[in-house]
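The complex appears here without one of its protein chains, the remainder shown in place.
Up next is subunit A:
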Amino acid sequence: MLLKLSLTSMRKLAKDYLVLLFGLTISISIFYMFETLAQNKVFLEANSLISSIVFVFHVGTFILGIITVFYIFYATSFLLSLRQRELGMYMTLGAKKRKITQLMFMETFFVGLTALIIGIVLGVGLSYGIAELLMWQLDFQGGGFQPLYSSSLLITVLFYVALFFLTSIVNAWRVGRKSVLSLLRSGQQQDQVKTSGLRTFFGVLLSVILIAVGYYAMVHIAELMQFGIILATATIIPGTYLIFISLLPFLVKRLKQNRNLNETGINSFTLGQLRFRMLNLMMVLGTVAMLIALGLGAMTAGTSFYHNIGIQASMFHANDVVLYEPNETEKQTLATMDVTEEEDYRYKYNDEGVYFLKTDLEAAPPDVMAFEEGSEGFSPTTPEAKLSADEYALYGEEGVTELPGNWWTAVSTELGAGSMFGNRSIFVYGESSYQEVDGEEQHVTLAKLNDFTAYLPELEKLDASQKSLAETYTGNQVEQLGGKYSNYVALKGFASGTIFMGVFLGIAFLMMMASVLMFKLLSSAGADVHRYSMLRKIGVRKTLLVRSIYRELFLLFLFPAIVGIVHVIVGMQMFSFIIIEPYTKIWIPLTLFFVIYGIYYFITVQMYKRIVLPKQF
């Protein structure tokens, strides 16, 4: 009989259970995907580039697991809050406590198992799709990836079953602990407001100081190194909580003191709700803000790593294309691109060495990336000084002057002479010495493109044919030419792993955190029912009540979002020594964040409305 009752009420609360189910499913499927990617042996052995990020996936599952524990805790306590009165009623009618406890246990466990099944099916599909995408991104052929992997399946099932078992016990215990009367009267308790002027003042002051110190540490991470990271963690976390404990309640209080604002329309009610809410929610809001910062940070760092490839690849090369002995096909390919500058240089080569003609180089000195004092990093520079001596060598050959600074870079990096000619010595000769060299004369083309990334397929072809040319020069197999294109490809491989990890962990984080906030807000909605019904009685229009709900929840969602975003924006400074422009395309993770967060805000408003606004309205 009780089972039947329980099923009926679960059906009645289907929408609320569906939200819990949805969040769990996402958590389970991402958990499974991470584990599958981290454990697939054949796949990892075949793809050495990926195996370096396995550790990251394990860390990812660990963090996800912790967040999920929080999430389940909040979600079930919300559902419990909806059920309390009903359970109390069963007990008044004579149901034994043990029965009720059993019932609660069964329900939680049932929802969990359903989520587990759906989650794993979704996870298999997701890991298949992601693995394909990853392989395509990194240019891998096949790789023996198995989306349905027994060991990761086992871990996922074990972890979540243990988790559900634990929450079910906690839930059952929480119901079992309460008396019939407190169950029946749940939702009637009133909030208390406590204010203490001096404490608030010190709290506000301390939070501002802590955050300021933390931000300083993050911005000056280059000088402070590890100490900076420790300092930032030790100040920003307590600072964030303090913001929610004292600064925001203080601001809302100040807003309320503005009579023009407070005594207009329903504002006093909205602000009053907000003020009370904040006192109950400060720990949750602080946690949400921190986790938004982490999730958004993971996404932003991941994507900006990725978008930095182009910039990083350009860091060492001022020129985009180097073509030795360009053949017809190569010339044609180059002609299809939007070339902004193109220069030819003559050289001779024989078994001993390679000899570039000085006059050609002097006539059009190739730009190099040089580190300038006082500037942010490398910038394109043209080697200026004329080469006064007649003979130069790239490496200090006996009796021959070494090429000066930027000229050295021009020949070694821009022309990539080292990797093209292998063990041969490289020289720059004046006209007369050049004529005396016994060897075949060839020429090399250096070109700059308008948009490097627009011609990746063409550049790949050129890179391949230049590689085979290098192989004829050196007689060995050539792995990489070290030009701009090969730098780009190597960086891209590395960044694909990070972006993938960052984005998925970020999304999982945000979804979990947004739903923790949602469930926390909704579990106190029961206590608001009488407030809204009272307002309705004294003649507040429904539209006004709805607007008040939208505003109140908007602000509650907004505060942690703002704090989190500011943390991320300042925190990205920490990466400025590995990522050249950390804010490139920051709008992508931000948009993703706003979409996910916005959806949760909207769902929360709808569910909240359903709880607090009477039907006949």
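Things to note:
Heads up, the rule we're going with is that a contact is a pair of C-beta atoms (placed from the backbone, for glycine too) under 8 Å apart; a residue touches a chain by one contact, two chains touch by 3 or more; residues count from 1.
We take it that contacts and distances are computed from a predicted model.
The subunit not displayed here is recorded in UniProt as "ABC transporter ATP-binding protein", chosen from "ATPase", "Peptidase M60 domain-containing protein", "ABC transporter ATP-binding protein" or "Glutathione S-transferase". Contact with the chain not shown here comes from a single listed residue; of A:Glu263, A:Asp338, A:Glu352 or A:Glu431, that residue is A:Glu263. Of the listed residues A:Ile229, A:Val540 or A:Leu555, the one in contact with the hidden chain in the full complex is A:Val540. Considering the whole complex, the residue from A:Ser6, A:Asn171, A:Gln273 or A:Thr381 that touches the absent chain is A:Gln273.
One chain is missing from the display, and on subunit A it is touched by residues 190-193, 259-260, 262-269, 272-273, 275-276, 530-531, 534-544, 617.
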